[in-house]
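Sending over a structure as structure tokens; questions will come in a sec.
Left out: one protein chain. Kept in place: all the others.
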Amino acid sequence: MARHDEGVITVGRSRAGTVAANTAGIIFGLFMLFPVYWVLNTAFKPEAEVKSFSPTFLPQSPTLDNFRSALGEELFIPAMINGLIITAMAVAAALVVGFLAALAIARFQFYGRKAIILIVLAVQLVPFLALLIPLFLMLQRAQLTDSLPGVALVYLVLLLPYTVWTLRGFISGIPRELDEAAMIDGCTRAQVFWKIILPLTGPGLVATSVYGFIQAWNEFIIINTLNSPENQNLMAWLLYNQTERGTAWGPLMAGAIITSIPVVIFFLLIQRNIATGLTAGAVKG
Amino acid sequence: MYAVDTPPQKTAEPARPEPRRVNRVRRRSQRDARTAWLLSLPTLLILAALLAYPLYRMIVLSFQNMRLRELITGLTPPWVGLDQYTKALTDGVFWGVVARTAAFTVVSVTISVLLGLGIALLMRRVHSKVRLFMMIAMMFVWALPALVAAQAFRWLTDSDFGVLNYLIDKIPGVDFANHSWFVNPWEGWAVITTLVVWAGIPFLAISLSAGLTQVPKELLEAATVDGASAWQSLRNITLPILKPLLTIVTTLSVIWNFGLFTQNWALRDGHPEPVYQTLATFSYTQAFGQSRYSYGSAISVITVLLMLGVMAFYIRQMFKIGEVD
Partner (left out) sequence: MKRKIAVAAALAATLFGAAACGGSSDSDEGATSANATVDGKGKTLKVWLMVDAETAWKGVVEDATKRFTEATGAQVNVEYQQWANHLTKLDATLAGTDVPDVVELGNTEFSKYVFNGGFAELNKGDFENSDTWLTGLAGACELDGKTYCVPYYAGARVLIYRTDLFKAAGIADAPKTYADFLSAADKLQTANAKDKKFSAFYMPGQYWYAAMSWVKSKGGEIATKDGDKWVGQLSSPASQQGLQEWVDVTKKYSKADVTKNENEQAGIFAQGSGGMFYGNGWEQGTAEEVRKDPNDPTSELVPTKIKGKLAAAPMPEIPSFLGGSNLGVTQKSANKELAAQWIKAFTDSKSMEGLIKANALPNSTALLDKAAENPAIKNPALAAKSSWFPPNAEKWADVEKASILQTMLTDILTGKKTVADGAKWADEQINATLNEA
């Protein structure tokens, strides 16, 4: 069977069709990128060009003023530091706690395993905003509102189910035969864990923590409700900054870029993992 | 606690032929179960304290009437039975919000999934360089934080300085100077939907395009040889193979879009008008804006109940396609 004949494969794929497809693809890409381009364009314009009835498609006199303004804003740097602290606390805790549970589900057969899986899956779907009212009141009583650990605690719950779920995937990917071989060689369960599972899950831990970072970094509703302006993260800063008397669009767009940079970089780094763990539930774009 | 309470018999595997091994296996699995529960315990405790307990508190709160006075003074809110629910369920405004949220979900998910599938199919037909360009564009959009994207759209559609009005106004005979996109709710929702679809397409297109690689090329080629049209191949070969994945991503999109908050919140500058309220923003404004913490909780409870069916369906699907083993 000489199937791979040029003529056969291109049936229904005329030249015109290919050109049309390529054009459509390019138009689609441009359409997707336009808002991103416009944010960049605005951020490099001086105020007079930003607030103009006839916007230009490139900055006429490009400037870094907007970035200076955003960085110089009283609460910007504190918000960045807050964000880093909260994120680090939440991700680290989620990783440690989540890894243990992931290990249990991935490597043990036990009564209640299905139930735990069910809980972990279901919990990811609970609209978290719905819990904001009681969480707010609980943290209030525990005097944890307007503090970084309080928010980190809430973020931990936000990240935990996803962390368990993805790590479970990574651990299951390690062939069981390795464990068994090691145990035959006299390793205890704990040694198997330290010498085999943990090192081999390394990339998974990195991917999971980066994803957790993105989630925590992008959150603003919870922190905005629980904390005062001094204890916000950058995302909430973006929200606060817009409702001041008149939006300062230039600095806002510059702030948005600074805020997005770590997320975009991290995201691109782990995009392969995200693409494979796509359907795991909590991976939200 | 659990490890101790759990009767060992129940954890045993079904009987194996050799009695001695059964014993060993039983002892082993007993110890395993204990370890497994110990390992899971921290996660379960955290979820219980910060998820299950708030959930319970939310339900309790919805049967009380907690307002600003109770918040400030710490007095126990009065019990009001089903009042909050009666209030919501007999309120036309609340039903309006439910209907709006549902309508938005159906429309936005339909458009997103169809477009996502279209883009995924398109990516198979374009030149590899174009495909790379599309991937990069989508990755950028995907990586963009939701709030940043929403702010970008707010800026694009600003009535005074927005570039969208400026561009449309350039079309001869069209006067779009100072056009306000949020006067007419249809236009306003078109903007919100565009934003949600735009931000949602990368996830859908990229995962569906990954799914498409599992459709055997030979099958499609054979179909073409047999004279099947592109549409027939799609309907009879591609879609059936893609169906489980399609179901999962659609369900997820439903769950996410039903909880719409960031986009309408940011585009309406933190105070969405009644026509731009969704269940999430409505509950939030009632609780934190109007200090009706109990009413807000009741609305949240109803929201969760409304979503329960979809969630159960999603979880069943996950078990079915073997993501869960």
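Labels for the chains are A and B, by order of writing; each one numbers its residues from 1.
Definition applied: a residue touches a chain if its C-beta (ideal position, glycine included) is under 8 Å from a C-beta of that chain, and two chains touch if they have at least 3 such contacts.
Please read these numbers as outputs of a predicted model, since none were measured by experiment.
Touch with the chain that is not drawn comes from one residue among B:30, B:180 or B:247, which is B:180. From the set B:49, B:103 or B:167, the residue in touch with the chain omitted from the display is B:49, counting the whole complex. Only one of B:216, B:240 or B:289 touches the absent chain when the whole complex is considered: B:289. Interface residues of chain B facing the missing partner chain: 1, 49, 53, 67-69, 71-76, 159-160, 175, 177-178, 180, 182-184, 270-271, 273-274, 285, 288-291. Think of the hidden chain as still there; on chain A it touches residues 47, 51-53, 65, 68-70, 72-74, 76, 136-138, 140-143, 145-146, 224-226, 228-229, 240-241, 243-248, 250-251.
Following the convention adopted for this analysis, only the chains that are shown with their structure count from here on.
For this pair, chain A with chain B, the centres built from the Cα atoms lie 15 Å apart.
Only residues 2, 6, 10-11, 13, 29, 32-33, 35-37, 39-40, 42-44, 46-47, 50-51, 53-55, 57-58, 61, 71, 119, 122-123, 125-127, 130-131, 133-134, 136-149, 151-156, 158, 160-161, 163, 166, 177, 198-203, 206-207, 210, 221, 224-225, 229-230, 245, 248-249, 252, 255-256, 258-259, 261-262, 266, 269-270, 280, 283-284, 287-288, 293, 296-297, 300-301, 303-304, 307, 311, 314-315, 318, 323-325 of chain B touch chain A when the two sit together in their complex.
Only residues 3, 8-9, 11-13, 17-18, 21-22, 24-26, 28-30, 32-33, 35-36, 38-39, 42, 50-55, 97-98, 100-101, 103-105, 108-113, 116-123, 125-127, 129-138, 153-154, 156-157, 160-161, 164, 172, 189, 217-218, 220-221, 225, 235, 238-239, 242-243, 249, 252-253, 256, 259-260, 263-264, 267-268, 271, 275, 278-281, 283-285 of chain A touch chain B when the two sit together in their complex.
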